[in-house]
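Below: one structure, written as structure tokens.
The complex is shown incomplete by one protein chain, all other protein chains being positioned as in the whole.
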Amino acid sequence: MSMDFSVSELMAAAISRELRDDDFAAVGTASHIPLCGLRLAQRTHAPNLWFLYGGSGALNSKASELVEMAADYRNLEGAEYRTPLADIIDFEFTGRFSVLFLGGMQIDKYGNMNMVAVGDYAKPKVRGPGTVGLAFTASVQRTFVYVQHHDPRLFVEKVDFVSGRGHSGPEEVAAYRRPWAQGPTYLISPLGVFDFETPDGAMRLRSYHPGQSVESVQAKTGFKLAVAPDVGPTPAPTAQELRIIREIDAGGVLRAGA
Amino acid sequence: MSMDFSVSELMAAAISRELRDDDFAAVGTASHIPLCGLRLAQRTHAPNLWFLYGGSGALNSKASELVEMAADYRNLEGAEYRTPLADIIDFEFTGRFSVLFLGGMQIDKYGNMNMVAVGDYAKPKVRGPGTVGLAFTASVQRTFVYVQHHDPRLFVEKVDFVSGRGHSGPEEVAAYRRPWAQGPTYLISPLGVFDFETPDGAMRLRSYHPGQSVESVQAKTGFKLAVAPDVGPTPAPTAQELRIIREIDAGGVLRAGA
Amino acid sequence: MQRTSKLKSAAEALAHVKDGAKIIAGGVHLSNTPMALVRQLVRQGVRDLEIVPTPATGLWVDLLIAARCVKKVHVSYIGLEFLGLAPNFRRAVEAGEIEISEVDEPTIFHGLRAAASGLPFCVFPPIHLLTDLPKVSPDVYKTITDPFTGEPVVAVPPIQPDVCLVHVAKADIYGNGLSLGGRHMEDIITKASRHVILSAEEIVDTSEFSAAPTQTTIPGVLVHSVVHAPFGAYPGACPGVYNYDRPHLLEYNEFAKSDRTCDYLDAYVRTRNSDDDMIQRIDPARLQALRLDAR
Partner (left out) sequence: MQRTSKLKSAAEALAHVKDGAKIIAGGVHLSNTPMALVRQLVRQGVRDLEIVPTPATGLWVDLLIAARCVKKVHVSYIGLEFLGLAPNFRRAVEAGEIEISEVDEPTIFHGLRAAASGLPFCVFPPIHLLTDLPKVSPDVYKTITDPFTGEPVVAVPPIQPDVCLVHVAKADIYGNGLSLGGRHMEDIITKASRHVILSAEEIVDTSEFSAAPTQTTIPGVLVHSVVHAPFGAYPGACPGVYNYDRPHLLEYNEFAKSDRTCDYLDAYVRTRNSDDDMIQRIDPARLQALRLDAR
């Protein structure tokens, strides 16, 4: 099979298919791929989807280029509203965001995420940028985890600091998570697509990207992965999806990206 | 003495002189006279004064006519900012408003104000519009009381409902009023000018308007008025003040008003 | 697939407003109130509404009380601004015909903001303890202890309306809206409410919003229905579009003061099949003279 699309383009298409027509989604920094997925979804099966593009405040951005900074003013091009931070935090607390893209410097088996510190908090080996909006895994409807890398230092058995809670500690989760919040439901990395649909909410491989296998993904993951019974290759983008992706990404950032 | 100005114009001039160059003031509904006083102050001794014109949100309105509705869009003419209600309430709670003009349907000896109910709350003789922002006598720096009438039904011994607290109950006032708040410090009616500078913070006649006297004002007041030792006639507007008032009030609303 | 239009008639948009709904309307005083939507509620004969007004308003509440649509009102300021007291509100309270939640401007504002922000309640410095409000509304004002300072503070509850009505100068069919006047609480009440209906003087193409997204005042993502309602704030003002109709307001006030608001409703509301029908009966020259671009 000749691979006539990049892994980044594949990921954008995979994300798109996971989005629903009634979703209201938000992405933050370093989010070319999810952004492209959102715009692709709007132009295919989810024309009523709304999305916020991070620090720019742009709602339904139609920017003519994929820029590297979410807060970039140019993302307001073609947007319908400039969302103030007050709205963003309100949408996070009230769960109006049905989908929030988040990530971490450590992610564990139950989808707990850490952006604070690797190692001992008081004397960290790596100090991260901070928790930002990760606590909102407990108040938005579905958390989509998006990472740009996949290795055993990122995917660890247990995070050193819980910035955003996944599915560990079911009693606490039941007590403190907002009733409408489902926690992390989807995870996409450069190696594959994952969900958390095991009885105890553990990360489960749903499909692997071209060139990968169950074994190769497991080898890059620092804990024992659950595997979906129907695991297989991540479906390739259709010709129509690829055409739209390349209209959105006129500059070819995703194509170059992998 | 020929009276070549109206009582309303006199009141505007009196209010103007009470304002300071570093004041940030706010007026609400039915406030032609205070509004004119504020603009006069800006154009005489207080060029750095800022003021909010009620529901319009206009900051430093320079509207070319005095309109009857504070919320009127036309008050934004020449303003420097459109203040959202969120800001207004923040300025009220934090005491950024150094002067807030308030009034009531009942006002008592200690400057307590009632906008809720005359008579028994559960079965009122007159139901008023409600407390609105009167609680803020306890958080803005100085409360200026402005009334368009002066009679014993308005100025009563004791209000039937406390919407805005004046100087009664010194212990509670000391406990719950914000440290910077002075409560009602000034009151102007169509009959005279008052302060609250008695040892117990009672309303005190400082000056009476043309045609009035200590006795005539007392006769229209439902409680025993304190009287300032140097009580006398309210100083007439100067020729310069009158000229500016009539520039601000090009339509002659205040001139017609009394 | 095609993006779905939210454009509906007022009757369609309001059909789901149930008896007993908790309802809020945008605007301040006689400015930018969604009167066309309110009149449609009268036509539909909805009952037992719980009115959560913005902090300074009156006309729409007075009208709904006269039409016997109201069970309870949260009160900060219910009046007719320069026209004085709201006659039907006053009469209904004096007669004990409606329930009151006696509160004030910051209590309504911060209650709505807490709901908009998903916060369980809001805490004030204890200035309300200097008023009689906690005495008559002990369910609203709860004294608690500040865990950081040990001082007494006052907690007030969140307010989440079921239905929110907002009027704007322009909207598109996806619910994006532009108001030209003061920014009161439209941004907050649309976030605080479960269901939002927008009425607009003019329906414009989405490209008007996407050409200047920093100007949009209501994001369509919060809006469920859009109603095209020319003179939809009449007889009040629509900022930047037209002034209030003073003679009509005086006429309303006379009806209301003499307890004949039913006659007003019969003349202007109930006998009209729709608000378009009502506005068409107003003298066009008079309407034209109210327009700001006509001055």
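General observations
To keep things simple, chains are lettered A, B and C as they appear, and every chain counts its residues starting from 1.
Criterion: a contact is a pair of C-beta atoms (placed from the backbone, for glycine too) under 8 Å apart; a residue touches a chain by one contact, two chains touch by 3 or more.
The model shown is predicted, which means the values in this text are computed figures rather than measured ones.
Displayed chains that the missing chain touches over the full complex: A, B, C (touch as defined at the top). Interface note for the absent chain: among C:D19, C:D48 or C:D146, the touching residue is C:D146. When the whole complex is considered, the residue among A:P34, A:G164, A:G192 or A:P237 that touches the unshown chain is A:G164. Among A:A25, A:L38 or A:V173, the one in contact with the hidden chain is A:V173.
Residue A:F93 is the one among A:F24, A:W50 or A:F93 that touches the chain not shown. The omitted chain makes contact with chain B at the following residues, 21, 24, 44-48, 50, 58-60, 62, 76, 78-83, 87, 89-91, 93-96, 139.
Interface residues of chain C with the unshown chain, by the touch rule above, are 110, 117-125, 142, 144, 146-149, 151, 153, 155, 157, 180, 214. Listed here are the chain A residues that touch the chain not shown: 28-30, 55-57, 68-74, 76, 82-86, 89, 92-93, 115-116, 121, 123-139, 161-165, 169, 172-173, 175-178.
In this text, only the chains that are shown with their structure count from here on.
Put simply, the chain farthest from chain B by mean CA position is A. Annotation: 57 Å between the Cα-based centres of chain A and chain B. If you average the CA atoms of chain A and of chain C, the two centres end up 39 Å from each other. Shared interface positions of chain C, i.e. residues touching 2 or more other chains, are given as 187.
Along chain A, no residue makes contact with two or more other chains.
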